[in-house]
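Of the protein chains in this complex, one is absent; all others appear in place.
Right after this comes chain A.
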Amino acid sequence: MHGVRSYAEPPEEDSARFISLAKEALETCKQRDFSSQALSLVNRVLELNPDEYSLWNYHKRFVLNEIEKIMNYEPASFQEAAEQLFDSEFELTQRALYRHPKAYSAWQHRIFLLKTAKYHLPSKIYEGYFKKELEICAKLLDLDDRNFHGWAHRMRVGDIRGLQPSREELQFVTERIYGNFSNYSAWHHRSRILPILFKDQRDQYYLAVQEDLELVKQAIFTEPEDQSAWFYFRWLLRGAPSYQTTVSVLDIDNEILKKELCILEELLTLEPKCKWALLTKFYLLQIFGDFDNAETVLTTLQKLDPLRNGYYMYLKEKMRRSS
């Protein structure tokens, strides 16, 4: 089990009881028994183990079954019944996720609920669910800002609503980066949002990239040994590959790259053994065709970071072949 030294395991008779409870619950699912008694049995097991995916599937069938039942109600009573149904389903998954924030099937059940709500309910109700969903994601990311389920869920929710990443989303990410420069997840999402946001606005994109270089500068001077901002820095310098539609710094201005090299030198005066500054410096020197100095940097890296000696040897060899 991940990170488990010795967990407080229930006594064996309890385990045996839960195992037979789970068996009973699965049997209930097979019978398509949607009585309140059956539901509470299933929910009991789900609370103990939210990874029991077949029991979530049972809940999906239950939701569809209920919707069919209330479909012919008067609009007002339909709405009331539907809200009651969805509220209790959302609450069940929420309880599971607060205790097990990485339970794939519980996250997925919420996606199912959102899609189903959007299909069957009036917009003012499902819009409320979407809004609440983003709030819950934010709360879970407050507890663990690297929870990739939480981040992916935000994207999935946006997709179901048919929304493109917005300035608010960029703002959300920016706040997370300022809260913690080591939040690689937030840097990642920045790299995703920027190219979409400024897709047809080259000038604005150019400005955004320059602002980001400032942001990166703050991050690398604060946490020089932390790889998060360095990977992002490299992306800004490299320009995006063909699968991301964007404008690279290289396309814009060689002067910027020279300025960045000066910034790296400044950092290296303070932190001469900073691997990441050296690696980025190597990258820029190579672009400028300064192969002798680039090779010296690689030799330093081989000593400083022996784990990746093979990678540095590869870079040396490749440079020799191309120069």
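Keep in mind that, in the parts below, contacts are C-beta pairs under 8 Å (C-beta built on N, C-alpha and C of every residue); 3 or more make two chains touch, one makes a residue touch a chain; residues count from 1.
To be clear about the criterion, contacts and distances are computed from a predicted model.
Student: Could you check which of "DNA repair exonuclease rad1", "Elongator complex protein 5", "Geranylgeranyl transferase type-2 subunit beta" or "serine C-palmitoyltransferase" matches the UniProt name for the chain that's left out?
Tutor: Hidden chain identified via UniProt as "Geranylgeranyl transferase type-2 subunit beta".
Student: Among A:155, A:304 or A:319, choose the residue that contacts the chain missing from this document, as touch is defined above.
Tutor: Among A:155, A:304 or A:319, only A:155 touches the chain that is not shown.
Student: In the full complex, which bits of chain A touch the chain not displayed? Write them out.
Tutor: 1-7, 9-10, 12, 14-16, 18-19, 22-23, 26-27, 29-30, 48-49, 51-54, 57, 60, 104, 108, 111-112, 115, 146, 148, 151-152, 155-156, 182, 184-185, 188-189, 191-192, 226-228, 231-232, 235, 240-241, 243-244, 306-311, 314
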